[in-house]
Every structure is written in C-alpha cells, then in structure tokens.
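First, the structure itself, so that you have it in front of you.
The other protein chains are all here in position, but one chain of the complex has been omitted.
Our next item is chain A:
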Amino acid sequence: MASISKAEKAYVQSSLLSNPPLRADGRGLIDFRTIALESGIAPIANGSARVSIGTNAQDGGGGTEVVAAAKLEVESVGDGEGVDGGRVVCSVSCSPTAYPLLSPNALDDLQHDMTSVLNATLSHPTIRPKNLCILPGRKSWLLNLDVIVFSDAGNIFDAIFMAARAALWDTKVPRTKSVQYRAKKSDRSDATQAMDMDVDETAHVGSALDTRQTIEVADFELPDYWDEGEPLNGRQAWPVCLTLNLLPALHFLDATLQEEASVPLKLLVFYSFLSDATPLLRGMRLLGTGVSDLVQVNSLLKDGEKYARNVWLALEGKLKDEDLRRNQKARERFLNR
C-alpha cells in the first residue's frame, strides 16, 4: 500500500534479484517474520484470536496486526435470511489508522476486496461445519466472522487468514437439544372414559393408516447453560493462506510494505491439509498488474503447497498450545495459588 518512488522500487527489486538476494531486514526469500498468536481474546465472542506478524519485540510496535472474532446467532430458516444447515458470513474491516494515507472511500474499497477474498473461501458450502444446524429446516446458527485490521506492515492476507482460522478453531457452538410435541393417540385412549369406545376405535384405525404423521420439531433448548459447547465440526478443514510475491524469475514470502509495492504480481493460495488426505487447494487469487502463465502458476502452486504446509503445521501446534494454556494450565495455576 505504501507509495514509494521509482528509485526506491528499483532499489528493492535489484537487491531481491541480486545473488544472494538481499532483503532490508536480512531475511532469506522464504523466511517469515515472527508471528505471534493468541486466542480467546474477546470473551464475549464465541471464538476469537489475534495475530501479529513482525511486531517489534522491544516496544510491541510495527508489524501487521489482525483480530478475528466469531459470533453465533440463531436464525430461523424459511421466513428470514437463514439457510437450512447454517451459514458463515465473513467481513473484514480496516481501522483507519492501519491505512492513514487512504481516503475513506478507498478504505471502503479495500475492505470490500479483502472481505470478498475471505468470504469466497470460508463461506463455501463444502467446508460448512455440520453442527451449525440447530433444527433441520427450522433453526440454524449464523456464524459471523469479523476480522479487524489494526495495522498493516505487509502480508495482510496471510495474517487475516491465520487469525480467521484461529478464531474458527477456537469457536464453540452451544449445545442444543431439540424439543418436540406430538399428540399420542394410543396414550390418550387410556385416559378417556370407557364409554366412548367406538369413538376410540375409529381413532386407532385412523392413526394406523396415517402415514403423514411427521415429527414436529418445534423449538430447541440449551441443556447446559454453563457449558461453552463443542468446537465447530471439521475445524481442521479451515484453510491457511500463503502469499507468493512474484518478481519475474523469483518469488518470496512475507513481504514488507516496501517489498509489496515493488512487485508487479502476487499469488494467493489457500490450502488445507487434512491428516489423512492429499492437500486440498481451496482457492487461489492473482493480485497485481503483472501477468503470468499456466506453467509458472503450476510450479508456483507446488512451491506454495510446500510453504503453506509449514505455516499450517506451525499454526496447528500453536493452536493446541493455546487450548492447553487457557484451560488446563489456567486451572492448575488456580489450584496452586
């Protein structure tokens, strides 16, 4: 986003293309800056996380910072917007301080672009969690995933997707129990007086032939008010994003703002790695003014998969750590006060 002069641009490009490639912060081409992640930061949300990339260790300044929070809402299917089986709606908003140079209109456009990338990938029906359904055909959960960009020091998409994945991983769906009422014919015959036997008999015949008697699920209840609930179904499947910054003849990862401004083309790839299956490419995007061809993209995808797997594994490990920290360890600390 940073606007830089042609001279600066040429300087950055030539250093990247030199042998060995040189980056301003001394990283290799495929090295990431430090990534920090914390989940459960918004207690009122059903799941939340904060991700920062390249934050200065001394003062906590600089770097890209993104917060994602998931909130569940009950929707009725049929008369409202609700979709049977639930839905996921994502939105990205940018704090004006993250992009101080942009006009409000330009900021809106940017938010919209980011939202469309995130929404197209995450709200796809194929990865919709099964347990967003409350009552089939009647009630379902609407999962609102809101991502806020607090500051952008480059590589914003990777940060957004990481925060989104962590927040969704952290999301717990309150357990629900469906309740129903069905008039039971057989039950009633015991209660009625013996005098209307004939009436009763016809009623019995009627109910035996009546195949239309469907289960009328009317409403749901929360069996345990104190319980946070269960994690989203298939939470492993939420993808990570990897941005390949393309400078003809080479690509590099985790670009800073100056580097981003110096490359003509970026390739975003969204991968998920389920333990037992082959890696799944959930989508890809080319951003920028440059051009590319299929052969190049093909080879880039292969590289991208490799890098994405590393990001995935690191994230997976950290998320499990977070779960541990927030539950078991917190309890232990409480007991050993």
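One rule holds in what follows: contacts are C-beta pairs under 8 Å (C-beta built on N, C-alpha and C of every residue); 3 or more make two chains touch, one makes a residue touch a chain; residues count from 1.
Heads up, the rule we're going with is that contacts and distances are computed from a predicted model.
Q: Name the chain not shown, per its UniProt record: "Ribosomal RNA-processing protein 44", "Terpenoid cyclases/Protein prenyltransferase", "Translation initiation factor eIF2B subunit beta" or "Glucosamine-6-phosphate isomerase"?
A: Of "Ribosomal RNA-processing protein 44", "Terpenoid cyclases/Protein prenyltransferase", "Translation initiation factor eIF2B subunit beta" or "Glucosamine-6-phosphate isomerase", the absent chain's UniProt record names it "Ribosomal RNA-processing protein 44".
Q: Which listed residue (A:Ile44, A:Ala57, A:Ala249 or A:Leu294) would be found touching the missing chain in the intact complex?
A: A:Ile44
Q: May I ask which residue of A:Asp79, A:Glu221, A:Asp276 or A:Asp293 touches the chain that does not appear here?
A: A:Glu221
Q: With the full complex in mind, choose from A:Ala10, A:Ala106, A:Leu250 or A:Ala330 the residue touching the hidden chain.
A: Only one listed residue reaches the unshown chain, and that is A:Ala330.
Q: With respect to the chain omitted from the figure, which of A:Ala10, A:Val74, A:Val291 or A:Leu313 is a touching residue?
A: Spelled out, the listed residue whose C-beta touches the missing chain is A:Val74.
Q: In the complete complex, which positions of chain A touch the hidden chain?
A: 40-41, 43-46, 72-74, 76, 139, 174, 177, 179-181, 183, 187-188, 190-196, 199, 203, 216-219, 221-222, 224-228, 325-327, 330-331, 333-334, 337
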